[in-house]
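Some notes on the structure that comes next.
Each chain you see keeps its place in the complex, though not every chain is here.
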Amino acid sequence: ASHADSSVKLQLQWVTQAQFAGYYVALEKGYYEEEGLEVEILPGGPDIAPPQVLAGGGADAMLNWMPSALAAREKGLPVVNIAQPFKSSGLMLTCWKDTGIEGPQDFKGKTIGVWFFGNEYPFLSWMSQEGISTDGGEDGVTVLKQGFNVDPLIQRQADCISTMTYNEYGQVLDAGVSEDELVTFKYEDMGVATLEDGIYVLEENLEDPAFKEKMVKFVRASMKGWKYAEENPDEAAGIVLDYDETGAQTEAHQVRMMGEIAKLTAGSNGALDPADYQRTVDTLLAGGSDPVITAAPEGAYTLEITDEALD
Amino acid sequence: MISAKSLDLTFETNDGPVHALKGVDLDIGKGEFVSFIGPSGCGKTTFLRCIAALETPTGGELTVNGMTPENARQARAYGYVFQAAGLYPWRTIAGNIKLPLEIMGFSKAEQKKRVEQVLELVDLAGFGGKFPWQLSGGMQQRASIARALSFDADILLMDEPFGALDEIVRDHLNEELLKLWARTGKTIGFVTHSIPEAVYLSTKIVVMSPRPGRITDVIDSPLPKERPLDIRDTPEFLEIAHRVREGLRAGHAYD
Amino acid sequence: MMRTIFPVAVVVAVIVGLWYAACIPMNIHTAATQAERAGMVIDPEGAAERRDMGAIALALRNTGIWGDTWAQDKPRLPAPHQVVTELWETTVEKKVTSKRSLIFHGWVTLSATLLGFGIGTVAGILLAVGIVHSRAMDMSVMPWAIASQTIPILAIAPMIIVVLNSVGLQGLIPKAIISAYLSFFPVVVGMVKGFRSPSQMQIDQMRTWSASRSQTFWKLRLPASMPYLFASLKIGIAASLVGAIVGELPTGAVRGLGARLLTGSYYGQTIQIWSALFATAILAAVLVAAVAAMERATLKRMGVGR
Amino acid sequence: MGLVIAALVIWGLAWWMNIRIANGAQADTKGAKLAVPAIFGLTLLVMWELIVRGLDVPMVILPAPSLIVVRFADSLPILWADFVQTVVKGALSGYVIGCAAAFVTAILVDRSDFLRRGLMPVGSFVAALPIVGTAPILVMWYGFDWQSKAAVVVVMVFFPMLVNITAGLQETTQMQRDQMKTWAAGYWQSFWTLRLPAAMPFVFNGLKISSTLALIGAIVAEFFGSPIVGMGFRISTSVGQLALDMVWAEILVAALAGSAFYGVVALIERKVTFWHPSQRG
């Protein structure tokens, strides 16, 4: 494909929500236009594997969690991280307090909901670090493939479920559960956090200077959007709401989400911190019997784009 | 045995009422062989169905064996043979004949005995294990007659039982039917379209005409009980046939 | 007409009654928690206490909050009037261009359905023509057409989308193709039956007139297949609708009834899910009725309808 | 490009061969009836392989059949476990329950004309509820394990079965029913000896349709929550892991299981409705 034109298609990894506020703000506020770009944002969903879309040429850039992106790299799809707007991880396990769970070792014999679709990697490596099997039984945890809402916890089909600080956790509270009934384990605190929501492109495309140029502009404008969103969460939530074509989102929900998201993007100027990268890779390599990646990847990120963009 | 007095039957249809039977008077005595003949739609089938309590007359009186037709049906007073053999393809011939016996609660041994008996009677011994579709049309029709005979009711009602068969097979079955009638002494009501068939078989021929369905002629046959097939070439036979044909033509509006 | 309306009304009334009754145990736990927060006395006290309690027992001990179970914000089972209200608000009260209007989403789904239905029907008919006229096709295609229908469409839909995406097809077309995939099969089966429905006698009759193959097709096989065509179109259009909805999920779930269902389920918006569900069923009923009307009109024009 | 042209050439050759066989003297033998579709299917596979290789389609978009077969052979234990979870536990139990429920309802509907007129239109409306909408609800109600999958299958097969059984029970001719009347048979007598056997071709038609529906329903329901075993689970997570060869291996299992399921039902149909003209050939 020719990259000489000015169009950029961005594949999100989930439906339109405040998690992606920065990009929608940049679009709405004309930051992309200022850079001379025509950006199209493609919402995702549970059935969409962004790397697949990228491989098929349906998008120029994608958002992805790093474990998933590294796994794709090992599968022979060379994707490269060019920017990392999210500094910290919003992933956590939320458990009922009355199950008696106080620490990770108490997970044994319990049922835990996990998302999969790439989100399972940090969980699996955490469990293997704790030495807990994931095949069920007395000494292991029983893993459920959780749907994309919080019903399993509310219905007590699971003792713990995966939640994002900015989304599902709020839904649990919305369902009438009070915070003191719950115990939460943030991956960030457990030392098994992996990088979320980075911007990735295909390695071969980066060989084209025109494409690189375009990405520089794209990252610059996107980060501008993110910073604006951090400072004006209510307005950002409103913009997201306007772009949600399903009309399914509610304002209260998006405002709260934006507030939580701002905490995650806060520490980042868009450039990937190699230390964070290393921690992610280490976590994944510790993955035990079902490793996400078998060897430390080479060239899975580049700082060139952000260096140029942030000058 | 069977007695109808000014019987009426009107079907209510979308296009208005259809007078299928109007003022039908008829008495059928025990052991008679009565044929009904008439153009299509004249109410032959309807009349037979009234006797069998498959239709309810809208007027007049009808008794079968001195009871109402409904009671006669419950008392299993008659066997009914439909135009098509109507055997169940998923049962063997023997299974088909056994069916009414099962329903009526005969013992297993009795069922077996009777099936053999009637198979013999209709010349189908040895075919009990076959399925209906493995038999020719004539054989199927005989099996269907055997089924109606199996529970040995006094009355046998037959609605164009040989309509679908070729002439030779038909001749043959007519002969057989006469023999059977002579042997069992049953009362038979028989619907047909064929003049020679009606004349050949019956002690009484009822000629009907349509719109509304009514009886135009009742002919008592002077033919002897013993009837070889050749009887159809005799002048007496031809005379009755002629009378029937005239009666038919009188009541017939083409198409 | 009255003969159907009354029984249907009775059955619907019974279902609605059962539905309201079912809402009570289904939603009683959350209703109790909310009522307690609002200051009511609930027996037993405390959400943790009630957690392991049977829903029916809880409902019997707290008859006072039954009303609340029919007015939840995100109920496990929404009450009928909630669904109806939502349907009303999102169809009649919203502008059709609004993205909160079900009519807007219904139209998006409908356009993919109709296009897919068109493609599927044409493909199905052509395939049936081939099967009827070529023994080789008859013998080779049919078993595989059956096998193709055992593949779960939801599994390959994303792949179809990506593959088409990589050759530059986006938007309506991929959805329509998935929808066509589901609708072509009933059409093939029905039309093969239909094209073969003329009796041997009718075909021999054509031969006595030295009719060519195409004359036999146009004058005999095609008109004879009409009742079969419409029977399979009715199945096909319902299948198309399902296909269009399935196709919406992996296209980013942006617009359409399928997207509505999916996003509703992410956020536990049960009322929204149920209203989208009913909207789909209503749409299906309307589409089938439309085909049936077409059938009546065509058959009447052909003189077959009495 | 060369491989693509080779694919087209092979297509042409195979087609020519099939036409020869199908119109040849042996066309009606068992061998030909197997050979023709087999050649057709093989050709499709070979073309797929050649085109994927010829056009260099990335594995993460469409793997070549050879890769799928290798993955299939390597993953037999996993595939077997998934098969048991989805097909045996989910699909089969739901199928049996759904068909049994439809049967009982059909008898109720048959006995009461009021119920028929009331229930059938409502039923056809309910049947139009799309599975992608009902599955999440049923998973929410019945939990993550196979029970909720079975529930989805029950919902999917119930109505097609009901329609077919009811239609089948109407299948007797007026004459056959009259005949029963002349023998003064009761409802159940004529049900067991006449109406049920006569309904069998329809019942099997429903069973065949439902067999594919059951499988699809069980797989799709797993997309909305499941334990970490099952064909739907494996498909959806493998897509996330870009293990497309695994996805296709599962699809292969689904197609094999579906065709086998269909085949078994068709075989039983042959045995039970041996008397029906369509089976006598």
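As written, the chains take the letters A, B, C and D, and residue 1 is the first residue of each chain.
Throughout what follows, contacts are C-beta pairs under 8 Å (C-beta built on N, C-alpha and C of every residue); 3 or more make two chains touch, one makes a residue touch a chain.
Keep in mind it's a predicted model, so treat the numbers as computed, not measured.
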Whole-complex copy numbers (one chain of each kind is displayed here): A x1, B x2, C x1, D x1
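In the analysis below, only the chains that are shown with their structure count from here on.
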Shortest path length from chain A to chain D (each step joins two touching chains): 1
Chain pair bearing the highest count of C-beta contacts: C-D
Taking each chain's C-alpha mean as its centre, the one farthest from chain D: B
Centre-to-centre distance between chain D and chain C (centres being mean Cα positions), rounded to whole Å: 18
Euclidean distance of C-alpha centroids - chain A vs chain C, Å: 34
Cα-centroid distance, chain B relative to chain D, in whole angstrom: 49
Residues of chain D whose C-beta touches two or more other chains: 61, 136, 140, 223-224, 236, 239
Chain B, residues touching no fewer than two other chains: none
For the chain D and chain A complex, residues of the former touching the latter: 58-61, 136, 139-140, 143-144, 222-228, 233, 236-237, 239-243
List of chain A residues in touch with chain C within their complex: 12, 15-16, 42-49, 52-53, 55-58, 98, 147-151, 155-156, 171, 174-178, 181, 244-250, 253
Of chain D, residues touching chain B in the complex: 173, 175-176, 178-185, 189, 193-194, 197-198, 200, 273-277, 280
